[in-house]
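With one protein chain removed, the remaining protein chains of the complex are shown where they sit.
Chain lettering (A, B, C and D) follows the sequence in which the chains are written, and residue indices restart at 1 in each chain.
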């Protein structure tokens, strides 16, 4: 219960092809995160899975059954919409409870589940409000709560935490992880947040322009990206790409993550000038303009004082550079 | 042009008091970021500044003039709504151009500015689409573009990047910073993203439950939070708070940021067991259950292998602990 | 605290209201007010003489007037009840069906169902008289086909049936109006909300009851009050189908026809604008009462949702 | 410049006759005057005319309903006094009575035509069934029985849906034989008789007996239905007004005849309703009064009478000068003027001016009586009660 197979799914809106042949297998109970640039088709794919959108071709199989003709209600899913899509006329409580009531769940059970969900999402004070009287983050939490109370076999989350503050986001993320463990439900989760993707996922699917670029575990993607796109997309600040020719390498492009560069005032591989320094508290991002490597980003743990204009030497950690061919593929 | 003074602004929705007396001065050309938990009143404050919501009491002064009676259109502001509020019947291009057209800007100039904004936001391929045909992130970018083309003296951004992917977010953030420099406009920016807050802000305003907790520069807040709330809110993962009594300290609570803890397998201040490890690629978060300090988070740069159940010793960096009194205030 | 500056006068409100208010006042309100005030006068020797509420006393005190008035009012209430019970639910049902996504031939159905509404009363009256006429046999013939011929009676000519039959004809004619309004309202419900309901397992009828209906409630309020107003003002259908005397034996007389006879006269009866105006005033007050109940009690309580 | 005269009328039926015959005839004789005949729907006429007169946009010439409707207009000053109009002398006092003040001093419309009631029958049907034209009531009902027994034809084509058929072609058609025409009518106005008197209830009693002879569902049968029923040959007898002649001539494919309302016993005096129905007057506010008077004088002339009566068989001239008519059926109707006594409809003069309106109530009650929803006595009582409520004879 909860397995999902997507076979060669394509979707076009008129002439615009948005999904260009997606193949994916999700086993029961897996936590799959979709990441990809804005507009790459993540929401569309979720909507196809949910049955809200017909795919132009291809099949979606849930629990071994082709669901093309199964209405969303019968697919045993719950979805958190990117646009929330709350029922404007119902209170928070009823927004969450409506689906259960429809399914004939006893009132006591409904109350219990709403209680759990609303405490998990810190929504208790707002149970009697209507969506129009909530803040953006509160609405988003109601949308999550509405999906969570239904305890389906398959969850579809479309950027569910984007409007929450850091603390709440961490909490909610942990709650979702716990929910996943408790219900053993399959979860498909779209996010733009690297931390969420890395911490929650059993498997990350990197989408780009309607195609899957790579599927793999979080650290797998981080450590062995299949191509330049994935390498650049996973990790923030993004990987530095340096023209191989400039470094005298055979590969078309050489990649080094900002966190795999060390700086030294006196000596190092690449000499550069500090262009800008971003102080994030826990770390510092330095933007260096290097003679050899061009503009690169260096991420340093902790506070690091560097005045723009200062000269610094950056050195890649040995064994932590990536090599990409002319086709963008990683050269092993 | 562009200075803003908020004097004792209060706002209640019926019996619910949402803003409880806000006082704030923003000088011309400043970049101010509002942060605070979901539902604390950030959007409401922006709407009061914009003139969309009447404050229950208090005044808003823009450029020295009380604007209580000035309609939003005359306040010389541009705003990005948390709900986007795009015009559904207009194409992306017209969504951006409508305000300029109204102002009588020549068509060529309108085109030029739309060109700049759309290339800055990577919206060129979508100029002729309507909002319904865009993805969430694309819509959000249109909302930004609509504000940006107008080049007003005061920008109000309500979580403008929440639905963008990491790469685009970094880009757009840089573009906004550039815009700020180029236009020398005042910007007020609501965000839940720590990186955005830290990198963009001249001044961060931390709001909580309708009150201002602290105002200050990014590193000032990070280094010297005025109270427990701010200390916990700035920085992610959040600061570890440890009961002072357990550590034999006089202060009620002792705070240590996760990045200010070092771990060692053999010795250290607090002995603990690894509960869970989060591998984010560039860093690793360890959750330790310590005998003395309780459950704490440790942030380690780079990849760190630690099996749950292993025993580790955590040691706070000297001079990097915070002490809070019973009232939550920082003890200097 | 310093006093807040005063909000500048909002001229645009005036500009928005002015054209409508001017045209409407000059061409509708003033003439009608002029007419209604006739109710306080009586024509004595070709002179309009002020007599206060005397006409109303006549209307309610003189059985020659009051019997007709109460009869018309009673009939009108029945006329209204039928519309509320038949026209509006069917209209809502049709709109709900029509608005289902990707329904084939929706445009055809919509147009077809609306066709009766665009017909003039002359055609409606003629067509239904023809159909229901026992002589030409359309209705008896059709009923014969389904084996119900024995149930046929000349409905329009029987006191006990005529009003109901006419109400149903009127329903037939005007069903397009609630249908269109509700249809427009249903179309404005955001698709995502419906999609969310689909995912939540709220489909079909329960989706209609629990999601759509509450969202279109304001429109239902509007059609109810429009039906009320329309019915208590109705005139033409009865007039073309049953004549000004609203036969048989005044059984189809409603306020509109009653007013018409009094105001404009009929056959040998000479129009009496003064009594007519008194009746019109009463009608006006009845409708105004209804509209006020709606505006001040119902409308303010209806929740509206912005999409 | 030419003067243009507009005629207000409810007689849309006559549009072609005016256009093709009457107006050319007039304009030929009166160069410089143009006439436009502008009819409106009969049901709207009175209301529309009233509004136009009040606002001053009505036409120069106004077609007059008989009695109070026009009298009211005259009293309001909308109709000009035509007592002195050249040509008025062509009409008998009886003819003019419908458009005069109660005291008979002023006339305000030129009488144009009257209509006569009776029964038109399908001659072919009568021949086929071997029925003789009835002259007494017994014969009349015997004939109806025979037709009914045969079953080919509906005995009598009349419906009660439109109400006025029952009153005008029923009650007012057969009534004069009971209340003795003018005698009864005058007595009623004077208050010497009541509608509850035997001679006024009796016509209702006869009407009540008609019911079985009417077609199926006659309650919902409209006036055009009745016309069609008869002219399409499905009914044998049609209680008629003479105005039907023109239409029936063009529509019926069989031979027709007519008989006056049967009397009780052979040899009784017969009474017919010969009702002054239509006149034409001058809008007092007309700017072309002189031209209009010229026109009215022409309407009062025998010339007009001849054209009009022949163009509209069944609308009989009220002009004293005899008019020669071509139509046999029309001749049949008009011939009754010689053997029977004429009267006008009982509810029109004086009695039709109050509320409740006696004429309108008679429509409703006649239909009720035929439908069987009111007994003749109850119907008569309602009418009398209504009349009593406002009409105080002798005062």
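Operating definition for what follows: a residue touches a chain if its C-beta (ideal position, glycine included) is under 8 Å from a C-beta of that chain, and two chains touch if they have at least 3 such contacts.
The rule is simple: contacts and distances are computed from a predicted model.
The listed options are "Phosphoribosylformylglycinamidine synthase subunit PurS", "Na(+)/H(+) antiporter subunit F1", "Hydrogenase assembly protein HupF" or "Carbohydrate ABC transporter permease", and the UniProt record of the chain not shown names that protein "Carbohydrate ABC transporter permease". Among A:52, A:221 or A:300, the one in contact with the hidden chain is A:52.
Checked against the full complex, the one of D:44, D:268 or D:290 touching the unshown chain is D:44.
Contact between subunit C and the unshown chain involves residues 10, 12-13, 15-17, 19-21, 23-24, 26-32, 34-36, 90, 93-94, 97-98, 100-105, 107-124, 126-128, 130-131, 136-138, 141, 172, 175, 177, 180-181, 183-185, 187-188, 190-192, 194-195, 198, 203-204, 218-219, 221-222, 226, 229, 233, 235, 256, 259, 263, 276-277, 280, 283-284, 287-288, 291-292, 295-296, 304-307. Against the chain not displayed here, subunit D makes contact via residues 10-13, 15, 38-44, 48, 50-52, 54-57, 223-224, 227-228, 232, 241, 243-244, 246-247, 251.
The set of subunit B residues touching the chain not shown comprises 50-52, 71-73, 77-79, 81-89, 98-99, 102-103, 130-134, 136, 139, 146, 150.
Note that in this section only the chains that are shown with their structure count from here on.
Work out the mean CA point of subunit A and of subunit C, and you get 56 Å between them. Centre to centre, using the average C-alpha position, subunit B and subunit D are separated by 92 Å. By the touch rule above, subunit C contacts subunit D in their complex via residues 46, 62, 64-65, 129, 132-136, 153-159, 239, 242-245, 247-250, 261, 264-272, 275. Chain contact summary for the complex, subunit A toward subunit C: residues 50-52, 71-73, 77-79, 81, 83, 85-90, 98-99, 102-103, 132, 146, 150. Within the complex, the subunit B residues that touch subunit A are 13, 35-39, 42-44, 82-83, 133-138, 141, 158-159, 162-170, 192-195, 198-199, 218-219, 222-223, 232-238, 257-259, 278-283, 299, 301-303.
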